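Complex shown without one protein chain; remaining protein chains in place.
Let's turn to chain A:
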Amino acid sequence: MKIFTVFLQVVFIHVFLFLAMGLRYIFSIPLPTTIIGLFLLFFALCFGVVKLEWVEKGANWLMAELLLFFIPSAVGIVNYEEIASWQGINAILVIGLGTFIVMGSTAWIVERFKGADPV
């Protein structure tokens, strides 16, 4: 039964994807469809148009299995032979160091200035 609930809720979440596509097209909003969809679902929940129970299980599944949906793009890396060159290796080093700097500095700033009531 649980799989069926998850499936139906994932299908239901598509309503927001299609709404977002429509709105983006009509008003030529300069944001990607998925981000517009995120805002739509968020406001639908806030205004009680959609109840949390209608989407929670489906959303939890999608979030938990997110890495699965990235796998094809990761396989697509083989199409870029440039990655297997010196440039590619340097690029990976740049990304590794850069990610370290961004993550470290963001976390440090928040931890340092988070105030007296940390979550």
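As a working rule, a contact is a pair of C-beta atoms (placed from the backbone, for glycine too) under 8 Å apart; a residue touches a chain by one contact, two chains touch by 3 or more; residues count from 1.
One rule holds in what follows: contacts and distances are computed from a predicted model.
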Inquiry  = Tell me the UniProt protein name of the chain this structure doesn't show, selecting from "LrgB family protein", "RNA polymerase sigma factor", "ABC transporter permease subunit" or "Urease accessory protein UreD".
reply    = "LrgB family protein"
Ask   = What chain A residues would touch the chain not displayed?
value = 10, 13-14, 16-17, 20, 30-35, 37-42, 45-46, 52, 55-56, 58-60, 62-80, 82-83, 87, 90-111, 113-115, 118-119
